[in-house]
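The complex is shown incomplete by one protein chain, all other protein chains being positioned as in the whole.
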Amino acid sequence: MCRGISSKTAITKIQAIIMIIVIVVAGSITYYYFTLTQVKPSEKEYITFGVTLPLTGSMAFEGEHRSRTIDIITQYLNEKGGLFVKEYGRKLNVTYILYDDTSDPARVRDNIERLVTIDKVDFLFCDQSGNKEAVMMMAQKYKIPQLSSGWLPAMLDQKGDVWFFSIIPPYSEYPRSSLEFIKWVIDNPNIPANLKPQRIAMVYGSGSFGVASHAGALYWAKTYGIDHLIVAQEQYLDGAKDFTPVITKVMAANPDVFFANGRSSDTQYLIYQAKEMGLNCKLWVNVLGSDTDEFRNVLGDKGLGIVGLRSNWPAQPWAGEWCGFKWSSAEIFDRYYKRGINYTSGYDISTLGCFQVLTEAIYRAGTLNFTAVRNKILELGKEGFMIMYIGTWLCNQTTGERMGARFAACQLQMVGGALKPVIVYPEEQFGFKIQEAKPIYPDPTYKP
Amino acid sequence: MDPSTFLQFFVNGVLQGCIYALAALGLTLIFGVYHFVNLAHGFFIMLAAYLVLQLCWWGVTPILACIIATILVVLVGFLAYLLGFSRLFGASFLAQIVSSFGLAIIIENSLSLIWKSDVKVIHILSGAISIGNVMLPISRITSAIFSVAATLLFFLMLSKTRLGKAIRAVSQDPEGASLLAVNVNFIRMISFIISCALAGFAGTLLGQVSAFAPHDGHLWTFRAFAIAQLGGLGSFTGAIIGGLIIGLLESFSVLWISAGYVDAIFFGALLVMVLLRPTGILGVGRTR
Partner (left out) sequence: MAAQDKRVRANKILRKSTAVSVSVALIAILITLPYILPAYGTALLISIFYAVILAISFNLIAGYAGLFSLGHNLGLGSSVYAFIFLINMGIHVLLSGFIAFFFTVALAAFVGAILIRVRGAFFAILTLAVCQIAMAIANNTYELGRAFGLYLPTTMVWSTQSSYYAMLLLMLVTYYLSYKVVNSRFGLALHAIRESEEAASAIGVDLFKTKLLIFIISSVPINILGILHAFYYGFTIPIVFGLFIALQMQFSAIVGGLGTLLGPIIGSVILTLSSNLLGLYFPGVSWMFYGVVILVVMTLLPQGIWGYVSTRVKK
């Protein structure tokens, strides 16, 4: 009787395995067939963009901002009638499919596979700075042009066969305007000698932005002849929350310029804590993000007089026509307001810029073919927008005129009772003044 | 090097260490006494910080917010205890790790969903006072003072109250304690609740001195473990000493190595400690 039971249960176990396998395989094949879609060109109604963003995980705040911008800009484009594609002879509405990659690079890769091979999107739009390495590898591998906010050193190794473009200059460009501003202060005859900067302490983040930006800061300091003023270079751990040790080290060098060079989510606390600890500086510089609302909220009154670069405007790469119609940054910005978003972050703006460049390239190419669009992206670059990367252009807010190839320095000043970023440097670019106010120098709390 | 700079680093380390010690105290109670590996410990700390943040946004006075947040964290811990953690105490170490990790993940994602993942900080007090050339931010001083006060309260409870004596009895000899009519299960539950309370209170203080994001929870868990281990499992005084040592190590590591290694310092200390002296500095417990 034991024999009978054992043979029965032995087969049952194997049957269980077989059943599981069959179910899984059958399910997968069925799923595949149900998701297979083909659309004929004459029936084509939409251009579908495939998007993968970190909606959860450590980069969730980036994903949230970028996804809302994609939503806003696609709606805006559709209200203007859509994107005209010559190949189809008419305007097509744009839509997108968004997947969450949970900030995991492996998931980014898989999501892109899915978007391309199952959802069969027309184009990919995977602008994210969190896992752009994975996006870059997929772009290079499958030869799909990708626009991104942020570049990678590895891009330079691709030797001409580049499919991954950045609309933002290399990180090493970021500190440039802030250092120009320091030079301007030094050269300014109206500032008494004892108030001029003499000892610069540079504090930078350990992440990719901080390290590259710091290297750039050293380069530009040397170019402007002020590198002999650097008395301290300290690195903090990216994402650190307690900066006291680093600040202590900096204070030991007795600087009068505090040059914070890292992601604004870190430097806002860095500067706050430095001021708390009583560091007394003539000038406080925060390279990235000084003009964000969050920065102003965190620092409050301590933010007055801080200088940094200006980039977070809703004003975009070029004035005039976009995809064949007149556009206005004010209209787009209005839509953020309507959603209860009172300020745009760098993520919003860079995604906006990327999308505009990509759609403009599609418009000019007249087709959705990857190679043709890529060639148009390269042409846009030669026009002055991009080489392998483009510099963010400043636009005059009222006329929309293009103003410069690099960032300008802004400063946090009290305007109408509220702390606002105001451009203080440079005075002139391309023949017209963009300076809106005189810089406040030295820092209002400085005690000589 | 300038002696006042050295002193600054030293003071930074001590002030930070006081709060670290409080964070580890609860873990010492649970891990040292019951060998319960609670990998959600760091997330109780995080939860408290977020609750204080939210309460302050709603206009609650800061001190009240800290108290309410601690109580809420205790409630969450109690809920977890009732819903299954109580069974984990005698269970295999694997079950403890996996289950507490599961809870940790759930808390982490809840924090992420509700408050988003960007970095936050609690600004209650600002400004700094200077003693000689040493700068002492006021928020750090008050946090350290409150940590010390909470720690002293804990020690007082341990030595003076009946409950404290019962806890000590159980920690030294569970069977003997039960023979003396100590309700071991009840003490176990109380210990867990106290552990959560200590973690929660530490969280309210930590949120004021450093910025935090949901994913820091794991770091806090392991930092607390490192401190508990360093000081010696089962030894509460050891946790204090461990906390101060780790605080000082992290502070001086910026000076001696680079700032990029700060979050790995306590791991290194843990590694060295377990290999050289598994019982910790003041260890009385057994290594499992």
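Letters A and B name the chains as they come in the text, with residue numbers starting at 1 for each one.
In this section, a contact is a pair of C-beta atoms (placed from the backbone, for glycine too) under 8 Å apart; a residue touches a chain by one contact, two chains touch by 3 or more.
Predicted model only: the values in this text are computed from it and were never measured.
Novice: Going by the stated contact criterion, tell me the shown chains that border the hidden chain.
Specialist: Contacts of the unshown chain, counting the full complex: A, B.
Novice: For the chain left off this view, which of A:45, A:79, A:113 or A:321 is in contact with it?
Specialist: Within the whole complex, the residue contacting the unshown chain is A:113.
Novice: Which parts of subunit B face the unshown chain closely enough to count as touching?
Specialist: For subunit B, the residues touching the absent chain are 31, 35, 37, 84, 91-95, 97-99, 101-106, 108-110, 113, 218, 222, 225-226, 229, 258, 260-261, 263-264, 267-268, 270-271, 274-275, 278, 287-288.
Novice: Extract the touching residues of subunit A with respect to the undisplayed chain.
Specialist: Counting over the whole complex, subunit A touches the hidden chain at residues 3, 5-7, 9-14, 16-18, 20-21, 24-25, 28-29, 32, 55-57, 98-102, 104-107, 109-111, 113-114, 116-118, 133-134, 137, 140-141, 152-154, 157-158, 161, 206-208, 211, 238.
In this text, only the chains that are shown with their structure count from here on.
Novice: Any idea how many Å lie between the Cα centroids of subunit A and subunit B?
Specialist: Using C-alpha averages as centres, the distance is 37 Å.
Novice: How about subunit B: which of its residues touch subunit A in the complex?
Specialist: For subunit B paired with subunit A, touching residues are 1-2, 5, 8-9, 12, 16, 109, 112-113, 116-119, 121, 123, 126-128, 130, 135, 137, 139-140, 209-213, 215-216, 250-255, 258-263.
Novice: Under the stated contact criterion, what part of subunit A meets subunit B in this complex?
Specialist: Counting only subunit A, the residues touching subunit B are 56-61, 64, 206, 234-237, 239-242, 244-246, 248-249, 251-252, 265-266, 269, 273, 276-278, 294, 298.
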